[in-house]
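The structure is given below, and queries will be raised subsequently.
Let's look at chain A:
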Amino acid sequence: MSPLDLLVATPLGFMLAALAFGGQGRWLILVASPLMMSLAVWLVFLPPDAAHVVGGWDLPLGILLRGDGVARVFVLGAALCAALVGLQALYEFSPQSGGPSARNRGFWPLFYLMWAGANAGFLTTDLFNLYVALEMVSLAGVGLSALGSLQAALRYFLFALMGSLAYLLGVALLFANYGTVDITLLARTAEADAATLMALAVMTGGLLVKSALFPLHGWLPPAHAAAPAPASALLSAIVVKLGFVILMRLWFEAFATLAAPIAVGLLGALGAAAVIYGSIQAMRQRQLKALVAYSTVAQVGYLFVAFPLVAAAPSAAWSGMTLHAVAHMLAKAAMFLAAGLMLKAAPGRDIADLVGLARVMPVTVTAFALAAISLMGLPPSGGFAAKFMLLDAALDQGAYIYAAVLLGGGLMAAVYLFRPIAVAFSGAHGRAVALKAPLAAVAPLALAMCAIALGFFGVAFAELAAIGAPWAQGDAIGGVP
Partner candidate 1 sequence: MGPEFLAVLQILSLALLAAGVLFYVAGSVGLLRFPDAPSRLHALTKADNVGLGLVSLAAAIYWGEPAIAAKIALVWLFAIISSGMTAQLLARAAPVADGSGSPAEYERESGT
Partner candidate 2 sequence: MSAAFDILLCLMILATAGIALFVRGAFAAIAFFIAFGNLLGLAWLALGAVNVALAEIAVGAGVTGVALILACSRLFELGDNLADVRTPLASRLGSAALCLGFTVMLAGVVLTIPPGDRLSKVVAPLLPGLGIENPVTGVLLAFRGYDTLLETFVLLGALVAAWSLTPDASRRLPPTTMVMTDPTSRIVAEAFTRLLAPAALIIAAYLVWVGSDLPGGAFQAGAVLAGALVVATLGGVVVLPRLDSLAARIALMVGPLTFLAIGLAGAALGGRFLAYPDGLEKTLIVTIEYALAISIAAGLALLAIGPPQPMPNNARADAR
């Protein structure tokens, strides 16, 4: 009985239970959240080299589940996110909240499927298993965004399908070339021949679609903006992260030796372009959820700006990158939940309709503001700690462009995130009506507080993220000596 298995088996069990109970399936979250949180915490406190092969079948045949730093940090973040989003969904998808019952019934199995897929993806080191996990998460993502707008969901579906096929092509090439699909084995045997480079290129392309990096982000804003609040919270927080984690494993572990600085630089450049494009688009949005969706595009850009920084100085920027991902996970989930609640109370879906909300629903607006503080990277939030570490690493390496992008991105985020807050603070009496269920605002507030609290535990987080990190085992990362 190790959390490495239970973290995937339990949500699958809950999915079946939710499907079995049908209408009453939503109350399961009250059992699932604490259980999953305790499993995630148990995983964090496992001994550093905790890893085992599923079913006892050894590599290269079996699948290795490994609780390294990245896995622990992301599983904990995902557990926190999903648990609290689930509580919010309890209110959102209850029968009296309106909306077709098929939707209410369909949400929960997909929610648990995504949770299981995310955990499976974070914990495994097997590329084909990652493909199946990716499919679980994308499928659930498509299903959840279909609860909002079908048009956007179909577009997301086609993008995701092509992304998965590209990824699968890469896995096929690697298996044909090396006879194994396990990252730890590949890390030892990979050399820069044509097949490996082609596989890496194709897989990276597929995964960039999955993590919605700038040129391939087309599917994200419409899907996230139209989906109901808990769904878009999960989409932005968890779905986007799995693609990124796989890229981290590929570029910094499996093919660390052949990640040429030009290629990593290209990813960094795409990341910088994403930050700028996402921020400018977010500034132009009239609707609140579209603004939050484009902010995801920008924040994903930050993660890829960190790629060249980690390639050059892994020990410095590694925890910054992971902290930024987790802080974004928590803050974005909080923001989407808060935005959902605010839009329920506001007369329309535009930012201009949020007039006077700060007085009507102070707790939700506070949650939105705290999440915004973390996304902007203002102290004392987790976002600030991450941006600080990345900026620190960038200036140490003399990468002034990336430093400028990090600072500029923060400022641009301030511009577009303060706009809704300012409108909410404006006192002119808007036609907002108070929400019946004040308890609903607890989930976003708790998530936002976690994002802020991350700011104070930077050191503990860095140590946790560094467990079993590829660069910790001595070999320098990336082509740069």
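Definition applied: a residue touches a chain if its C-beta (ideal position, glycine included) is under 8 Å from a C-beta of that chain, and two chains touch if they have at least 3 such contacts; residues count from 1.
How were these candidates chosen? In short, all candidates are chains of the complex that A comes from, given by their letters.
Being a predicted model, the structure only gives us computed values, none of them experimental.
Per the touch definition at the top, the candidate among 1 or 2 touching chain A in this complex is 2. Within the complex formed with candidate 2, the chain A residues making contact are 1-2, 5-6, 8-9, 12-13, 15-16, 19-20, 22, 52, 54-57, 60-63, 100-103, 105-107, 109-110, 113, 116-117, 120, 128-129, 132-133, 135-136, 139-140, 142-143, 146-147, 150, 169, 173, 175-177, 179-180, 193-195, 198.
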